[in-house]
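Structure provided below as structure tokens; questions to follow.
Here the complex is missing a single protein chain, while all its other protein chains stay put.
Chain naming follows the written order as A, B and C, and within any one chain the residues start at number 1.
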């Protein structure tokens, strides 16, 4: 769906991270955790293409949803300049989100950097009694949404690359330790490729299934242009799947990390 | 000069005409009647080139100047969306303005459509005791700045194409009649080419000198790129002059109207 | 009472209810956008470029954003002509729109064979892609010389039982010469432009943005080049011309019609605005109403250049 929606509010979380709450009856009622929206950032051709941004949190009652984004280039810069009350041009909800199996009792979400955002709604929607969140940031100043993740998880572990907050090192260190002690039914990953690849390998040894959310540059965002290819297993061979339609969330075992 | 200036206010004069007052110490102190500014309308590449707009009125005391513009295409549309307090990127004052000879006792300004705007400051600056303004509009609803032109002229004549206000017909009709009765020392034209051509021919018969302000599509706005050519007499031959640097105001006898 | 205007165009034995066609490679096989609007409103759909056998295409990233445009290096990923006939034609046929099969190959034999296969399928025309810049063999290398074009088109024409549109690459010194070669070899129409070969670099990582290094430029940025080529070609050839390259709305489309195009294709604009295709149709109608034009055919080649 392409919709012109109203921005409820926009909040600066740190030097270059913003939370935008968008009012949308359609998206808030239809979206599930892990799906994304494709946003036209500003009118005209300054940022020509739409920008894919994950749905971070859905408030189905108040008919809003949140996105959280880092300012990287032209598009996200324009996005950060919107004000509450402004209209915004969004396509969504798009893609396939995370699978939530109500029979699971113990799950974990593992995210790094901008990859943490789609994981919040997994925690919110998942009925499992044990929900661990393992989040990684470059440094203390970049830690965001700690309260929200705290609220919806039973245990929250944070790692920073420089050790300025929480564990010094990578989320995969924390995950490795954690899986020794606890048996997860499912782990949800989102973040840098290397992190997900490593994490998936750790879980494999323990036979724990996982899902990963993949990033790729996009054109149409709906499966028509075939630009957002990612390598997936197909029997004994491989083929390109498309992140916008077949993903962004895939079963970990289907993805071929290069 | 390229300046980032503050918009003092912007006012809608009619369905598609706007007056913008810009605070600028530099431009208000240096500009003369008939010069123009070259404006970047909006950031980025939506309206890629700057837009040339005449300086309509200068308030040297309060250090502001006014431009008045019609919304035509992308650039002027973006321009109309600015708010008071916004910053605006202007180059100016540019070009050669009208010649004001203090020994002249009787002058007229003759303008049509968007051509009337640069003529107001001529009236404001000219010391002549007799100042006639002849202004043409398509229809009554498009008549703007009547009060200002009234204030600074000794006689104001208005023509509309459809006769809905003032004289029905063209400003050149009014001019023809007027020159029968009155001997102008100088007439200043700005408006459509055909109007100026006709007007200049009328005056020629009475040996009245005149100046015309010419329009042409521009690139650099300062004489470097040579795109804004207009045909001018050069001895017995002709050559291209450049509207942005040699003009926009030319002696009527120098211009070759095609 | 609103005036009745005619939007239908006919050429090379193809009848379109309006001159707006979805450009190949930007519209898949219509499934995705059918969830956004009634794709039966389109004059036609040029489907994703087909090859004899399925193709995986190029590694990602396959797209880069550029000023007012994009580069793509999809590299003809497609399920192969047989899967198209079996799985996709029945879907598109549910809508009242012309099906244009865009076909590519590595060799003249490939082009011949795919044309034979498509000729026996339920499509309305074949668009021979001699212009894809993103594959190593065939395609643009045929389309870059009059000899190459002539060779492929002559052979294909012999076996084609559907109207044959030849799609031209803009990456040539003399587009007119190429179009004339297509005409002489029997093309029923030409379509242009395919993408301009370009490149984007990430200064930070010092790497090309596309895995394939170069890609094809499309979108508003290329419109001036496309318009010029459509103008030059339609003055020179007798066969109809389908124009494209950066069309985003009705006004853009009218410019191409005035330059000489009998129909237009819209591609990249749809990535930004999923309704770009239908809004282009509506925009042409609005232009006609505003300017007192009753028949869209009056616009074709109507540029005044005295």
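Keep in mind that, in the parts below, a contact is a pair of C-beta atoms (placed from the backbone, for glycine too) under 8 Å apart; a residue touches a chain by one contact, two chains touch by 3 or more.
Everything quoted here is computed from the prediction, not taken from an experiment.
Peer 1: Give me the visible chains that the unshown chain touches, in label order.
Peer 2: B, C
Peer 1: For a quick check of understanding: of C:117, C:179 or C:254, which residue touches the chain that isn't displayed?
Peer 2: Among C:117, C:179 or C:254, only C:254 touches the chain that is not shown.
Peer 1: Among C:26, C:115 or C:171, single out the residue that touches the unshown chain.
Peer 2: The one listed residue touching the chain not shown is C:171.
Peer 1: Touch as defined at the start, partner being the missing chain; which of B:113, B:192 or B:219 qualifies?
Peer 2: B:219
Peer 1: From the list B:40, B:126 or B:197, pick the residue that touches the absent chain.
Peer 2: Going through B:40, B:126 or B:197 one by one, B:40 is the residue touching the chain not shown.
Peer 1: Could you tell which one of C:89, C:199 or C:236 touches the chain left off the display?
Peer 2: Checking the options C:89, C:199 or C:236, the one contacting the hidden chain is C:199.
Peer 1: Where does chain B touch the missing chain, residue by residue?
Peer 2: Chain B touches the missing chain through residues 1-2, 40, 45, 47-50, 91, 216-230, 239-240, 245.
Peer 1: Considering the whole complex, not just the chains shown, which residues of chain C touch the missing one?
Peer 2: These residues of chain C touch the chain that is not shown: 64, 66-69, 71, 144-145, 171-174, 196-201, 203-208, 213-214, 217, 219-225, 227-228, 231, 246, 251, 254-255, 258-259, 287, 291, 302-305.
What we mean here is this: only the chains that are shown with their structure count from here on.
Peer 1: Measuring centre to centre, with centres taken as mean CA positions, what chain is farthest from chain C?
Peer 2: The chain farthest from chain C, judged by C-alpha centres, is B.
Peer 1: Which chain has its C-alpha centre closest to the mean of all protein C-alpha atoms shown?
Peer 2: Centroid comparison flags C as closest.
Peer 1: What's the distance between the Cα centroids of chain A and chain B, rounded to whole Å?
Peer 2: Measuring from centre to centre gives 56 Å for this pair.
Peer 1: Approximately how many whole Å separate the CA-defined centres of chain A and chain C?
Peer 2: Comparing mean C-alpha positions, chain C is 36 Å from chain A.
Peer 1: Would you please write down the residue numbers of chain C that are in contact with two or more other chains?
Peer 2: Where chain C meets two or more other chains at a single residue, that happens at 67-68.
Peer 1: At least two other chains touched by the same residue of chain A: list those residues.
Peer 2: 45
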